[in-house]
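Left out: one protein chain. Kept in place: all the others.
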């Protein structure tokens, strides 16, 4: 039985409490939030859970095995570091940290302490993403050529992070989970409409050596909500519409190949269009799957599906996107991930 | 009565013939295409129109007042130049030419010869675009903040132009028609999947000094057809879905404004969401409106709605997008349009 | 403060508990269900509520002011009668009872005892239905001509009631709430695919003297879920799609009128089509509104919005529909409601 403390009871907090409540082999002991009205809300719905004002009441609590951090991004690093230093396993809401350096420091610390460090990329636990990963892994789509994602809505303007840091982690974590190739650079453009240097509309392109390309369109100022991702291979293509209640994934038996027309000195492209298939998906609540994976990973001393490497790579891309936006969209190369760091950690918590 | 010759009877040719057939004060005398089977098709449907193999049979025909050019982009300049030199008014399919220089040379020639030079940006003649222009002009949306367009489908790979040159002219012409501000730069990224340097997926951002931003997502390799444009103001926002049979335009009474929170040193954004309005649109066929405007502009010695300036500005942006893609997405400044040129021509064919 | 006991903790029970938990001026003391596993579920989520096996532990409990009955329809009458006899106010899940006679007996008893008897027609508390009622009451639609409802899905085959008794109460209660005219007859057809005389597909037409007509299409065996209602007037028409997340109501500025063509001896009908309006709706949870209305009606000694008259009229129509189906779809006249009964009760609990 893993005893859990949750820091932060804002928008996402109640969902976390409810799902850790329902998860196996764990119990939620206390929840910290500095806002009294939030703790009152907690008490009304979950009378058995202790509400505390100070995160330290969780971090220093010897009964607590694992800390869940659901606070603004800028506080992730300090709270996670303190928790690790006090011997707690840590689950952080996405994105993991404000910078790659912070993320790497946390990973190193977790390894030293032999503790689990996990990032909550909830989408990896949906039936839709699981199906897409499997289709790509099974080469059903052929060679993957592009991923194109639109995630726009009328969203809360965040005071500390731009729209890419707020919305794109979902899509980038899906990308990193599904596509094995390592990208080499990004381009990003965006605009702020509030004079505070925080973009509320932004566009991100991620470049790969193989010719695969990924593009992300994020906005807090769209009157309509769109959650649409296309993944195209040369054999089949996927449309993933997360707003569809049941038909989230459509697999198009659509492909193309090209050959050179020697005579006319040009490329000819042949299309093939066919049936569409809409697979039945696992509909278990994703957040519950994430909670169960966190607890089980601690117990089994293994990496979870949403491993820190995906979390760190998401931050790496976001950090580069910031740099590109501030440099008028110019290409920013991605540093090679620190491989030694990765390897060492896998020894501790191997799959 | 304006006598018209049409050069090129490919995909778009039959639509042009049919609509000039139905337009007022004009008649189609002949159509040129080097492919015999195309001329046979023409003869079967329009037995009264003469089919010729050689464009010169149209350009040199003294009975013909105006030439419509519906051939590959790379041939636009030469055919239009010859036609102007032989005293014909000219309508060119979008995009106008392969380069700004070509476009400017054609405009200069048309001015010298006192002839009409028009580009067929058909969308400007749709009820949907007319409604959007009116809403923006009437300040119904408040201050315009962004335009975001997705135009993707399983499209014919063009052998001579990339997907932006093929698909984006529609959206850029709408942008230029609706938005009066002059952009200062573009960023574009893209990828080719056929090893011929011709991008089949590309993304374009157009930057403006006021903070307005425009973004275009174009692809020939999407399994689904999407034709969606968002135009957002701080008072209202428009969703334009061209695939909707009747509800093409939705006007969202959705706005936002921001203020500084002095105490917390941050920006607060307030939202307002309200009703949605779906206006009834004029459903006259756009191409017929374009054909009538071409003929009437010749007769009235005035600029058409789809004036050459819009056509040239589309090429200016496309040319810059090419440069940006080839330079890994870096920002490319747009040259200031040649104002003298513009002014002079307006004297000849004034509204 | 009204103390509430809930009988039945099946599919709908948890929603009732949760909303009475959140409602004003009331508390849930106990929940009865004969299935132990259901009581265990209850205890896990609501540790403060007492779970009891026997409905009598609620009916006989002197601390309980009001009983909520969420059990199979065939048990409604007996449980409600016992509750009233023991001085409890009563809320019954729809449909109110198995027959008009049962319903009338309950109403009479409630009047004698001076207690509130309410039926949970939750839809009357949605923003969509409230908006439609207002539009009809304000004569925005002109003269109302028809209501057409489709409510189909892959549904649980009920063992004791057919698909009309299961699904149509929602739509008939909306009809009765919005339309003031009293219908005079019904026709119904249907089919059972399980040899147990319980229709899983059924169609119902309700006839009115004014020429207004209402039609209901209900099925437990549709692979797709449809929740669509059309209400047509001669000035405007409404499309109500309950599955739309935000655009549930569309108001079409579409009308028609007719005149006689004396010369040709026939009727001419003129159409008018115009804009579409999508009003912003109140999005408060309907069940919470229902719970609050129940409690407030007890306290204020008034009839709730979902009054017993609507509940009884729903049963009256369902009862007649049964008779029509069993008589091969023949027309079944509706008895005039017992007006004396109605009047008397209004004196006790007047609006």
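Going by the order they are written in, the chains are A, B and C; count residues from 1 in each one.
The rule is simple: a residue touches a chain if its C-beta (ideal position, glycine included) is under 8 Å from a C-beta of that chain, and two chains touch if they have at least 3 such contacts.
From a predicted model like this one, the values you see are computed outputs, not experimental measurements.
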Subject >> Options C:219, C:303 or C:322, residue touching the unrepresented chain >> reply: C:219
Original post:
Of A:47, A:87 or A:274, which residue touches the hidden chain?
Top reply: A:274
Subject >> Touching the absent chain when the full complex is considered, from C:74, C:196, C:246 or C:335 >> reply: C:196
Original post:
Of the residues listed, C:46, C:77, C:252 or C:308, which one is in contact with the missing chain?
Top reply: C:252
Original post:
Taking the full complex into account, what residues of chain B touch the chain not shown?
Top reply: 47-48, 243, 245
Original post:
Of the residues in chain C, which ones touch the absent chain?
Top reply: 145-146, 148, 150, 152, 154, 156-157, 159, 185, 187, 189-196, 198, 201, 203, 205, 207, 211-213, 215, 217, 219, 221-224, 230, 232, 234, 237, 239, 250, 252, 254, 256, 258, 264, 266-267, 269, 271, 273, 328-331
Subject >> Contact set of chain A toward the excluded chain (per top definition) >> reply: 247, 250, 253, 273-280
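Keep this in mind: only the chains that are shown with their structure count from here on.
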**OP:** Would you identify the chain whose Cα-based centre sits farthest away from the centre of chain B?
**Re:** C
Original post:
Taking each chain's centre as the mean of its CA atoms, how far is chain A from chain C in angstrom?
Top reply: 43
**OP:** Mind checking the centre-to-centre distance between chain B and chain C? Centres are C-alpha means, answer in whole Å.
**Re:** 54
**OP:** Check each residue of chain A and list the ones that touch at least two other chains.
**Re:** none
